[in-house]
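One chain of protein is taken out of this complex; the other chains stay put.
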Amino acid sequence: MKAIRVGLIGHKFMGRAHTHAYTDLPLFFDPGVEVVKQVLCSNEPGVEAAARRWGWENWTLDWKKVVADPEVDLVDIAAPSAIHAEVAIAAARAGKHVFCEKPLALNLADAEKMVEEAKKAGVVTMIGFNYRRVPALALARQLIQEGEIGDIFHFRGCYQQGWLVDPGFPLAWRLRKAAAGYGSHGDLGAHVVDLARFLVGELQEVCCFQETFIRQRPKPEFEDGLVAKAGKEMGEVDVDDASAFLARFRGRKTMGYFEVTRYGNGHRNQNRIEINGSKGSLIFDMEKMNELEVYLGSDPANLQGFRRVQVGEGVHPYMANWFPAGHIIGYGDTFVNQAFDLITAIKEGKAASPDFLDGLKCQQVLEAADRSAHSRQWETVPAK
Amino acid sequence: MKAIRVGLIGHKFMGRAHTHAYTDLPLFFDPGVEVVKQVLCSNEPGVEAAARRWGWENWTLDWKKVVADPEVDLVDIAAPSAIHAEVAIAAARAGKHVFCEKPLALNLADAEKMVEEAKKAGVVTMIGFNYRRVPALALARQLIQEGEIGDIFHFRGCYQQGWLVDPGFPLAWRLRKAAAGYGSHGDLGAHVVDLARFLVGELQEVCCFQETFIRQRPKPEFEDGLVAKAGKEMGEVDVDDASAFLARFRGRKTMGYFEVTRYGNGHRNQNRIEINGSKGSLIFDMEKMNELEVYLGSDPANLQGFRRVQVGEGVHPYMANWFPAGHIIGYGDTFVNQAFDLITAIKEGKAASPDFLDGLKCQQVLEAADRSAHSRQWETVPAK
Amino acid sequence: MKAIRVGLIGHKFMGRAHTHAYTDLPLFFDPGVEVVKQVLCSNEPGVEAAARRWGWENWTLDWKKVVADPEVDLVDIAAPSAIHAEVAIAAARAGKHVFCEKPLALNLADAEKMVEEAKKAGVVTMIGFNYRRVPALALARQLIQEGEIGDIFHFRGCYQQGWLVDPGFPLAWRLRKAAAGYGSHGDLGAHVVDLARFLVGELQEVCCFQETFIRQRPKPEFEDGLVAKAGKEMGEVDVDDASAFLARFRGRKTMGYFEVTRYGNGHRNQNRIEINGSKGSLIFDMEKMNELEVYLGSDPANLQGFRRVQVGEGVHPYMANWFPAGHIIGYGDTFVNQAFDLITAIKEGKAASPDFLDGLKCQQVLEAADRSAHSRQWETVPAK
Partner (left out) sequence: MKAIRVGLIGHKFMGRAHTHAYTDLPLFFDPGVEVVKQVLCSNEPGVEAAARRWGWENWTLDWKKVVADPEVDLVDIAAPSAIHAEVAIAAARAGKHVFCEKPLALNLADAEKMVEEAKKAGVVTMIGFNYRRVPALALARQLIQEGEIGDIFHFRGCYQQGWLVDPGFPLAWRLRKAAAGYGSHGDLGAHVVDLARFLVGELQEVCCFQETFIRQRPKPEFEDGLVAKAGKEMGEVDVDDASAFLARFRGRKTMGYFEVTRYGNGHRNQNRIEINGSKGSLIFDMEKMNELEVYLGSDPANLQGFRRVQVGEGVHPYMANWFPAGHIIGYGDTFVNQAFDLITAIKEGKAASPDFLDGLKCQQVLEAADRSAHSRQWETVPAK
């Protein structure tokens, strides 16, 4: 294999993040194969200009052309969730490797189908949980896997954004069930659930409650990606504004707590993870993405305390490839790390991680929690 | 009234904290009345030496003598929870004002009786939720009451200690239901619930789960207050090690989360409170007791962020009475603030706050949560 | 010796802090001897009320009576700097042990005389550098002494207060050379210099510059301790507002930087100490008095980082005597620790530390630095 040629669907927030990843990859990593930005696709006219500016060889308005293009090895889906399933399944059937942004699909049936079809096709799949590629979280996993933290008593994940505090913010697509599936529960919750699975393990049962603080919002008179402008007519928010659930993990005594909100006033993008184990504890906060706080009970009694580890050394995951120690990376760079892992997997013909099955399992948890929010009962997460 | 004479029951951790409060009161506050350390009581022989060292006029081994003593105006109960009800009721009936350490009682029936008897006797009561007297938390309440934070979307209270991580730690009285009622749920949970009531308001329903991570522990061969030494025989822990619950508040949309644990490895005494409102947010952490983080959405757009307010100015609650700005106070000093409020209430013949009724309401929440942990259902908190 | 009877001169900020120390001592420490608050002295009428409220046996307006009082074992000087020398020398000659608040004296000649007379009299002396009794700083010293930090490359001490930023603040006594000797240089600088000596060692030469940002201030129409009210007439500030100096330590390559200011806007009482050594580093900040940040180069490569040690465990200096782990102490409590060390020294007939000689050595450094500020040269600190 001399090159991996990418067809990217989507040119908004995630489309740009993925373009950035493929563009920067050769500057920092050597995956041993050329990565070609073959074709950029979107059903909006802006795609042509974006393709030119961002260095894509071609562009198209029709994703089916991407899937059918013999020049494309990897289909990267960074388009709205509603079309994930259709595109991914078509791509897999066409023998393309498939990367899909989270959430995998809008419902479980679709997600299961995606897993199945990809398996049948034997293609490499990956789902876009880029937080696994934050070096501090990759280090957290290493420490846990190596037993440094011991048995885990508590997992707490709290993802707070605050952009909905303003009642004048319009009823954008992320607030409409038909387009987004869930509100904060799916958007932010998917990240926290995936990190729980990445760091601790599978979930067994959950008990959830949700709230929609502001039910009536102005319908947008204009909307484009994350940008929306309020119109005069009002409409009803039919997704959650915030979601919180208790959880038990499978096969262990770990107590879990998951909370996501778009009403965490003051927080732009805080994803705070806390883990307490029998040998140590970990604290991570996305607002301080390059740090991991580590407590080790084995420290001398008079020197115990949380260490603020700057995860920017060559010994830390991914960081040997970046700038010298202490020169931090940004949010966009986590996608470069992710692209490296994906491209490496494809090149070596191995499974990538997290794959579609991880996406499905994440969704099973979210769906059980959502069910619980309505049943007001503990709900079981399927074992497989 | 020229003097208020105190009879203190208990001479361990809390006995010392209360002695400290009465001793330091005149150094920092002028309640307009003399406070006399009349008699120290405990059923252990060490009480005599303690009384002498700590400056109490008298001592006794029998709490009934304190209650009967005409020289005593205020009975302060800092003894094990199991005798709270009996002593408090006797004291109230004897016409004494009564301060009682939390939890008010081991069960609701006792707690209700205490409220009733105190009311009948017309005495001033107070329950020992000293965290209300942390200036940063008193400031938090001020801000909320004045509307600076707006409508409250989220309340999170997480109280973590880590002393039970060691499996060799003995089966001390705090781990035995008969002596302590609950485990972390009552001990630490009472503080968090009271702060939720202090800062936000009444709770309506709760959904809880609990865990006992280590069930078998060595029975203590020696035990004295917080000190215990492991023996060779093993016994069973019959209280929770950790407890977490979701909550809805009464008459508002606030989502609540409460978690307490003695397995928060690395944390000695973290009581972290987070509040997100429509106009601002607050973060408090007992490990940084003299600080309050305040976010105000009304700040200029380019200067928004959490302020780290050092709550040590004359303009802050209680602080005008302490050392100059920036000279922080300690845990023990919160009891001095508390004593000032109690003594002032008694002197002025007014109700103190929090009183026994607050203690009862707190207990109703804890009991509903505990019920929920067993029923695996949402449980309602009594409205009154 | 059955009791040590104290005569305290001064009843303002420091007078109260010392009263607090003697009052609380028996609650937390057992020095094996009774400490009696024998007599409180001040030349202001308020002293009588203060003595009564604070539990002193007697009071007087005349410090000479304290010095002459056969009932007094220890003279504690918490009065304005201008009378330190006279009182201390008289007390020593009268065979009293002497505690003196910093600065030792207004000039070197007086300070030398104080050392000499105390030595001749064979009495125990101590100077009031209470920061040595902050457990986190005592721990810092332990770590350095035990070699955990290795050879020290850098010492940085920056003490910031901000109360002079307001141009309307009056020309209080602390801004008048005749009353205070120096401005921030002496007041705050003394603490930083003492900590440098406590933690690292003796200084050899210094190069200083100072500034008085606002030269004209309203003369006070009323002044009492730290309280002052601006009048209408203006007067000239003749001390420094801020002072900064480079320093070399004696017999080692350590580079030192000392800065003190009353124009550190936003800081009420920040005393930030940083030490970098060949094996580790330390950071302390008085605003977070109960914490010490510790970096150890011997940590595993992927876990290196500054630990935030909560200095509140029984294993930490002084803390076994206070409340359980994680219950922080306050500024006032450092004076209790200090009183314990002083009383212990007197009881055991041993030298206390820091003593008058430490006060003198500190003053030699400050004087050399002040000389340097005027000569614009490096100036040598006397070797003894």
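As written, the chain order gives the labels A, B and C, with residue 1 at the start of each chain.
In this section, contacts are C-beta pairs under 8 Å (C-beta built on N, C-alpha and C of every residue); 3 or more make two chains touch, one makes a residue touch a chain.
Just so it is clear, the model here is predicted, and its values are computed rather than measured.
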Of C:C207, C:I273 or C:I343, the residue in touch with the unshown chain: C:C207
Candidates C:D24, C:D69, C:E259 or C:D355 - the one touching the absent chain: C:E259
Hidden partner interface residues of chain B, rising order: 139, 142, 294, 296, 299, 301-310, 313, 315-316
Interface with the unshown chain - residue positions in chain C: 153-154, 156, 158, 160, 162, 165, 207, 209, 211, 213, 242, 244-246, 248, 253, 255, 257, 259, 261, 263-267, 276-281, 295, 297, 304-306, 376-378
In chain A, positions touching the absent partner: 13, 16-17, 19-20, 23-24, 26-27, 30, 53-55, 161, 163, 226, 267-270, 286-289, 310, 312-313, 322-333
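To be clear about the criterion, only the chains that are shown with their structure count from here on.
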Chain at maximum distance from chain C, centres defined as averaged CA atoms: A
Inter-centroid spacing, chain C versus chain A (mean Cα positions, whole Å): 54
Averaged-CA centre spacing for the pair chain B and chain A, given as whole angstrom: 41
Inter-centroid spacing, chain C versus chain B (mean Cα positions, whole Å): 35
Residues of chain A whose C-beta touches two or more other chains: 304-306
